[in-house]
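The structure appears right after this line, and notes come after that.
The complex appears here minus one protein chain, its other protein chains still in place.
So, chain A:
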Amino acid sequence: MIRTGKVMLAAVCALAVLTACSEGGRVKQPDEGEGGAGDNSGYTIAMITHETPGDSFWDTVRAGAEQAAKNTGIDLKYSNDPDAGKQAVLIQNAVDSRVDGIATTLVTPDALAGSVKAAADAGIPLVGLNAGIDDYQRLGAQMFFGSDETVAGTAAGERIAAEGAKHPLCVIHQAGSVSLEARCAGVASKLPGTENLQVNGADDAAVVSTLQAKLAQDDSIDYVVGLSAPIALDAIKALDASGSDAKLAAFDLNQATAQAIQDGSLEFAVDQQPYMQGFMAVTSLYLNLKNGNDLGGGEAVLTGPSFVDGDNIDQILPFVQNGTR
């Protein structure tokens, strides 16, 4: 067994050398220096999110937060847990370790209320980001940066309705997610004919065949709304396979969806600008600590919905490829 393994490894290495140089590989860039750091402010800020590991959306949030930390010379401590109870413990940890400021998503407000209050009691400024727009004030967060999912869904619905859609399909890839339901409800508020469909977001093949089944079952579906970038890409495959001429819209961006918008297989994406959510959360805490500022004067600062479509994709595509949009 072991010998076969060795021979195989040797063969693979030999092949690797022989067949080097393939299209579409990594673009090798010279190492960039650690430039761009501002003054070393000495503040420590904790960012705690409900990121489910493996979601490209949070990469972008984090990239924004890290850039802001670099700009302002902040020591950023990032942590995440999709489980509400564990996220609350992470916030409590940050309070206990006496950080200078906390940025947290408030996706499950009631579960996090205790920890958020502990931060207020300890005099640590706390801002909310991404989720919790209806509850951040009640919980005692000073500022909020994010998109209102219902507003975003409504905006998408408005746009789809203007294009003449009657019977859109809203694809929910995570059963029981409040924010995904809110987006679909927003779409439905403008288009009462909206129908929701539940798919298994962890299995692309299952997403495609489930969508194919739905499109076969109901040929009156004229628009598909995918609530994440990967789901939108699966939907392109399903639309192709089923021969349906329904159009497609997406929430959030990644490289491939940006490309699809340029190619025209995806009409538009609703962008809540996650980079800005991370960036503004850290920057605002910095300004609050250093200068006593509060952005929005207690009101939520909306980072979306911003539409990315054929008109502005050429400008935005490079930023997406850069991982900052």
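Operating definition for what follows: a contact is a pair of C-beta atoms (placed from the backbone, for glycine too) under 8 Å apart; a residue touches a chain by one contact, two chains touch by 3 or more; residues count from 1.
Rule of thumb we're sticking to: contacts and distances are computed from a predicted model.
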| item | value |
| --- | --- |
| Name under which UniProt lists the unshown chain, selected from "NADP-reducing hydrogenase subunit HndC", "Dihydroxyacetone kinase-like protein", "Xylose transport system permease protein XylH" or "Phosphate acyltransferase" | "Xylose transport system permease protein XylH" |
| Which residue of A:Thr49, A:Thr210 or A:Ser306 touches the chain not shown here | A:Thr210 |
| Contact footprint on chain A, counting only the chain that is left out | 1, 5, 8-9, 11-12, 15-16, 19-26, 52-56, 59, 172, 175, 196-198, 200, 202-206, 209-210, 212-214, 216-218, 230, 233-234, 237, 241, 254-256, 323 |
